[in-house]
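This is the structure, below, for whatever I ask next.
We show some of the complex, not the whole, and keep each chain where it was.
Letters A, B and C name the chains as they come in the text, with residue numbers starting at 1 for each one.
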Amino acid sequence: MVKDMKTYLVKVVIENKASARDPEGETILKDLLIKGGYKKVMAVRTAKLLKMWVEAEDDKEAKDMVSKLCDELRIYNPVAHTCSINVEGE
Amino acid sequence: MKVAIIQFPGSNCDFDTLHVLNKVMNVKANLVWHKSDDLRDYDAVILPGGFSYGDRLRAGIIAAYSPVMKEVRRMAKDGYPILGICNGFQILIESGLLPGALLRNSSLKFICKWVNLSVISNKAIFTHKIKKNNLLRMPIAHNEGRYFIEEDDLKELYKRDQIVLKYADEYGKINGRSNPNGSIDNIAGICNDEGNVFGLMPHPERASEKLLSPFDSDDGKMIFSSMIEYVKER
Amino acid sequence: MVALNSILVELTEDEIKEAKRMLGREPNNLELAMIDAEWSEHCSYKSSKPVLKQLPTKGPRVIIGPGYDAGVVDVGDGYVVTLHIESHNHPSAIDPYGGAATGIGGVLRDILCMGTRPIALLDSLRFGNIEESTHSRWLFKHVVRGISDYGNCVGVPTVAGEVEFDDCFERNCLVDVVCLGLGKIKDLVLAEAKYPNDSVILVGGSTGRDGIHGVTFASRVLTEKSDEERSAVQIPDPFMKKLIIEATLEAIATGHVRGLKDLGGGGLTCGLSEMADKGGCGIDLELSRVHLREKDISPIEIMISESQERMVFIIEQGYEKEVCEIFDKYELPYSIIGKVTDSGKLIVKMNGSELASLPAKVVANAPIIYRKAVEPDYIKKIRIVEKPSLPSNLSSVLLKMLSCPSIASKSWVYEQYDHEVGVRTVVKPGQGDASVLRLPNGTFLAIKADGNSKHCYIDPYNGSAGCLSEACRNLVSVGAEPLAFVDHLQFGNPGNPEVFWTFKESVRGLADYSKAIGLPCIGGKVSFYNEDKVKNMAIKPSPVIAAIGRIEKQEWITTMNFKHYGNHIVILGETKPEMGGSEYYEYIHGLTGGIAPRIDFDKEKATMHAVLDAIRKGLVKAVHDVSKGGIAVALAEMCISGGIGASVDCSKIPAHDLRIDELLFSETHSRFIIETDDASIDEFLSIMKKASIAYNIIGKVGGDTLKFNKNKEELISIPLSDLKDSWLNSIPKCMGENE
């Protein structure tokens, strides 16, 4: 029996670990936003976002596949980064 | 005549450009800190290469808001020569003085090597003394140099002869093989409609002394001497 | 590791006893942590110091030798260059991008804190097999990117380097970085606190938890836990470093900077205690003034944090404001954290109450450890191997050699580095054996880094001397007279007597070579514990050398590309059947063993002098030294870079009874290949004759193929385009870029 395949959009966010600095975010805050007059911005952190469209039977399969490939292709380095994966629907 | 070389935090070709203007071109030039709000003493402005604000967010964007840029805009409007080299080109783009965008190289790597540039237009003050189709040898050294602009605006650039330099091979052929960074139509440098604001990714200041060229060339000088002659004739 | 009073230290029971004896009392926890950091192998050289003494450190141009952050050499007309080497092996093994980048950050600071502007970087890299191992490719790619992003952003060109691949570096990659500085003698600053009442100012990044226990981490082997072990990896900030460089140089120009030190390994503890010790003074430190990243950091953490991008300035009393205005201009954070005193003690206070009080002498002078050394079993065993059978198709062997990642073109690496910023780089990567920089006084400086772990494994003594020999040959090849060198000695656990024996042999080799040639060592670094408990593997002994040389006149600068059709090709030096550790044995035959190349110091010296003499008389068109891959590879490289072929008769190569593969691929030292023309050949040969070295004309430049004959028999014939393809595209192919 052939199962139904759907296309899911999976979002992967990679960022420096929370305990580590993010010099890029710091510069954006200090030299662009604050100097530009936006004093109500308290903090900025930058991250990389990957959107992947994958075929899978369900959410879980989509997420598992992306987790696996992020580890295998070393899309991020667990020593330095955190990586969060979310399925955003079909 | 006197040239202002603007120093932003993170500029790193400022001293090199100063050296070439003073020692090779024999022209007066000063380094001007980006906080300055007065360039009235100067006849031309160079935004040098480097990594202003560490290229954070996007190369050139933060420097585009420096206090000195107000003066640079005024001078651009008044027809003074404004030259942006590498990061300086990125700053001109981000400050809206030149159209388009400079995106990350398609190889996803920083590229440092010598290339050949074909002179497409001599509308720019900086190429008006150079023959069209001349080949200039200069090095590139950048991460974000892939020139991009939407189709319609590109047509407009062609129509107004604003495309000044294109990457070519050693025989002058302009094709995918001679495109180091994925720029649209191999574009390496453009000018504004008036021809007084010019930005390019390659480094003329690194190509102005035969000693430093693998080809015993000093083609970079032509860019500076065109500018100098223009100011003298003005 | 010892758990003492609830803190973890690496100190041994004996060291703790010694610390108590020196203090005459029990140290408290903070004091113990400070002693622990400073007495780590990384900071104190407690195992290596007695061995390093053999290296000659004096020379007519040496102004400052080992003992400070960088060596200083006089290059004439009031100018000096500074040179230092660092590694960041352990951090790069777990976080290749950040580890390599912060390695560059560290070595830049060493040059800067002598009061000189960093003008060039070099990198010496060692990885596992990138053709087979995804992990090694990953390390390679991100290490190169880390160096590229950092060096490019700070605007210091990366002008030279080398890369070697060997299975032993699979987990433990080696990332050595070298920095060269330029300044004036009168502006030199030392890491000393000499004048009581001067202010101690901390400038740059805020102090956080990153890199806590970095030095003790570097003084230990890699284990499975290493990944989690670090409280946080260090985040590179090249933009801030660029501001620090400019601000520091402006501050020095005021004339009121009386001491300067970068904070690297061991953080504030090492930096301050070394400055106090060297200046014969004390320092009172007020911790509440240190600008912190997070609020709840303990005094211990502040004292040993290795947060990046920090410098300590000692400023003449009364001029603090003048200097701090410069920091304000660059919007750099700073704080006045203490005062120089005449107490001879490093006193740490928090809001006025004393937390630690240690004589600077105690902290900065760890007790020496005299290690046992035993010749390893393997050394004798692998010396004798059976010769591999002679391959039938030597053309395909040569092509394969050219594509061997250790031999293939490294343009994939150096094109990612801005190697021209500063408009000084006259001979660029790929153009000559060393890179050449112009100096402001009209002279030129050549620089190159070299290592060869395959030779050093088989014969640590000759292998290490050989690294130095190769570095010198590379300098001579561009027309430079060697001036000085720095070394970085990378080994496994020094507690293992076999490892320590290889370390001692290596230093002995370097010392004998440098004494014989008259080349001073002006600094260096030791990195032990390059072992990997996961794979249970120590690295091969891997000394890395960076050497500098001087070229007085522009006309003397030479490059390696063949220039003209019809010119003569001459080889200098005898070729010997020294195949141990050669790329030919290792890469083609998968064979580790045999006799590694040995150096005849007299021949070495005579050959280098003769080459320089001929270059200065204008008799030489191109020079390339013979090293990895032997004569065949050296000739191929000269053809490829010149875009012209050559034909060579192997029977003309000076040698005694060698098999053809040995003639082509042996890595015997003290050999050069020279291109010279009709007008110069006679005078050239007479110089060689007078020098009493072996030499012969072996062929001619020309055509578009590289041909090797033996008498009339054709052995190898390869079109230039094939040579190019193998050599240029090998690394991009390994990295998955199909160019």
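Please note the rule applied: a residue touches a chain if its C-beta (ideal position, glycine included) is under 8 Å from a C-beta of that chain, and two chains touch if they have at least 3 such contacts.
This one's a predicted model, so the numbers in the text were calculated from it and none came from an experiment.
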Each chain kind shows up once here, so list its copy number in the complete complex.
-> A x2, B x1, C x1
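Basically, only the chains that are shown with their structure count from here on.
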Write down the chain pair with more C-beta contact pairs when A-C is set against B-C.
-> B-C
So, what's the distance in Å between the C-alpha centres of chain C and chain B?
-> 36
Set of chain A residues in contact with two or more other chains = 23, 27
Identify all positions of chain C at which a residue touches two or more other chains, and write them in rising order.
-> 237, 239, 331
Where on chain B is chain A touching in the complex?
-> 9, 53-54, 56-57, 61-62, 65
Contacts from chain B onto chain C in the complex sit at residues 9-10, 12-13, 15-16, 19-20, 33, 49-51, 53-56, 107, 109-113, 139, 141, 143, 203, 205-206, 209, 211-212, 214
Taking the complex as given, what residues does chain A use to touch chain B?
-> 23-24, 27-28, 31-32, 35-36, 46
